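A single protein chain has been omitted; all remaining protein chains appear in their positions.
Which chain is which? They are A, B and C, in the order written, and residues in each are numbered from 1.
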């Protein structure tokens, strides 16, 4: 059994807690939240202990790993404290939003030899994974064009937006930047980004970009396109299309049901699943399992610190391009 | 060039006339219609001659073949006159609605050696044909279950219904009965039919069946289901599903466009094509071509008198079963 | 919390045990299996107690309800014992395969006033449920034609087949017979069935029907078709099509992923889910929840004894028709 301490009981925390509780190899030992009531409620549900003080949990030898579900700007510090305490770390993306902070964090991880996993959950979506497998098997030969649609049904609340400017790159497309590297097993060498504010002032009072389009060139020559919006009224729209010398792969969206309704006015189907916790429900289960299996087998987790750093580096470059209008070259080496 | 005389300028006649005119190997020589004005209008459009008297056209040596598009009860007589005049015959289904009349007609055809083609156009639908080819190639191995949906958007006008009781079998399902024999290369040995009047008295004043379901057993063991309705509000619904030991084939409907519309209320697409002349437009072109090529190559047309007789025989059995409630055995031999 | 005793630790038992364990309102108290090792293994996984003796569990006041997952012929006896012990009962279909035995069991249930639920899980499939809801809301008006495809990827092992002749009706289509009654809110008045042995002697040594087709007429006039096979090589094929005066509803199959593969030889997608535990995974969760909520709210469970009896009555009639060849009238009243 692997004992886990979950840090951050809001938002995505309860989902991870439920998955830990249902996992045959894991045990939720602690829930840590600055709001002790939140920690108590979540811990109580699964027979874990609660605290507002991270040190309580880190001191417990029954804790083998820390799962970090707090707001982005707190990630690096918690990672470092967990690493120094000798715990493995599962961290929701991103590592941090400031590259220097990320690099400092990386030093700690390297010096402590901490097993570290970044929660790029989309890599575990069954459809995206099948697309990945098909590319690896050579089904489309050399990939030449990659097109990602990555759209949310709505914009985050104003406070959240204010806390993370250019969140369309740092919070949403950062997933796509990771997917591009993973799917193509290649690194981008150039990024060009354009943004727009399409929502009205009431929905988007901070006039942070709510619509974006990015073009990337990969070292191996493939051309990549990503588009995002915070207003997909028909649901959470997540598609990947990979085109290559021998064909094309499309990972399409899922619908709540496969019901077709034929009427005098045409054929209707359900829209898409509306929330990422529904669309990626299985991904969250699978990424946890992948992390735990790596710990069990004492091997390096499949998505590591460098993956987190590089996705952020691409996001930084995209923001720079969106601001300057110019193409921005990307150099990956640390 | 093959000279054709078209008999019957209404309903499906103009469609055939246009196809003849566009065919590189055919020439429309005559249009015959009891209503001379109808004959004049259609003939004028394509530079053909018009008459209300069939003999005028049959006497013309430039006429090699007669295409019969008149109401069903006139078919047999016109077939016989054309056959005696030494013309090849393309006849819209059915040969006749009375089996004795059909058999008398068959005798004339045999004694004159007339090349004869029954217009079971659905055999030439590209999707249905691809399904047929896949069965023949053994893609699903031995066919075990066949399911046909055969639904019209609306019922025929009351006069038409009155002139042909049980038209749901004689006019609509007769196509399916032919398709079953063709697709399975086998003959039914039993038919069980049930009908209902679902339309209200205004739409279906004669209370002729407007909804029907049929189960057939084939000599080779396959089980077959057909269902029909005269009220498919979403369009002309024509599907075939063939299930066998190695898989399943489904020939689906066509839509006017492939446009998908994603909105807050779900995903919408166009309904189905609404009229058989749209759905089977290509079938009509292909069946004409098939008939003309048979004449050119002096071989027996691919859908002959016996196909027409057997489809009618199944329809007769279905009506008998619907009336009596009992399963009805089918013996095909003449 | 509702305490449950699971009887029968093989086959579908572990699935139900896992669902009980994951349910926030339920606690698995006992696992009963004649094979004590099976009971121990399953009980141990969820912290429950194990026994080979049903009485041990029935005597425990912590047990509020009994979930029966044993072979069909043992259902009635266990139902009766649980009912007499004052426990609510969730029973996998069927109640029993012998109608007189079913009726005797019903008397016990009525006299004890036992809350009773038959596990017709397909009613809880999200797609089928959405179809049901759409009919209830009047989306297709009056239903006129219902078509059910109900095919398994493979036949059961010979022992299982030998123990339940005509299992294609008693084990497979019994689900469809229940669905028909539920979807149409109507009762069949006539059934006509045909069967075939399509599998070879090696796969189907007992020559029990492995392929079947049924036609039913409902009291309200609707016509219904069901077809089944024990050899759907492409997966577990479960579709429902409801046609009515205002349109059509189709509940289609689900696929493991939504990946499309475009190659020089066409477009490929995954086949269907292959096992009913995958296809109906969510149905099993939902039916358990429905049962538990009924107990909580002290109302009659949604699928009761009479549903179990009537589905069996239709299956009996189908077998009679398949044997005699004649249509068989159905009278539902007890």
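Just so it is clear, a residue touches a chain if its C-beta (ideal position, glycine included) is under 8 Å from a C-beta of that chain, and two chains touch if they have at least 3 such contacts.
These numbers come from a predicted model, not from an experiment.
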| item | value |
| --- | --- |
| Chains still shown that are in contact with the chain withheld from the display | A, B, C |
| Absent-chain contact - pick from B:64, B:149, B:172 or B:253 | B:253 |
| Residue of A:1, A:84 or A:145 touching the missing chain in the full complex | A:145 |
| Options A:185, A:198 or A:219, residue touching the unrepresented chain | A:198 |
| Touching residues on subunit B - with respect to the absent chain | 22, 126-127, 130-131, 134, 139-140, 246-254, 256-264, 270 |
| Residues belonging to subunit C that touch the chain removed from view | 233-235, 255, 262-272 |
| Subunit A residues that touch the omitted chain in the full complex | 142, 144-145, 147, 149, 151, 192, 194, 196, 198, 211-213, 215, 217, 221-223, 225, 227, 229, 231-234, 237, 243, 245-248, 325-327 |
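Convention: only the chains that are shown with their structure count from here on.
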| item | value |
| --- | --- |
| Label of the chain whose CA centroid is most distant from the centroid of subunit A | B |
| Chain centroid nearest the full-protein CA centroid | C |
| Centroid spacing, where centroids are CA-atom means, of subunit A and subunit C in whole angstrom | 40 |
| Separation of subunit A from subunit B, taking each centre as the mean of its C-alpha atoms, in whole Å | 58 |
| Subunit B and subunit C: spacing of chain centres that average the CA atoms, whole Å | 42 |
| Overlap residues in subunit A, where contacts from two or more other chains coincide | 262-264, 270 |
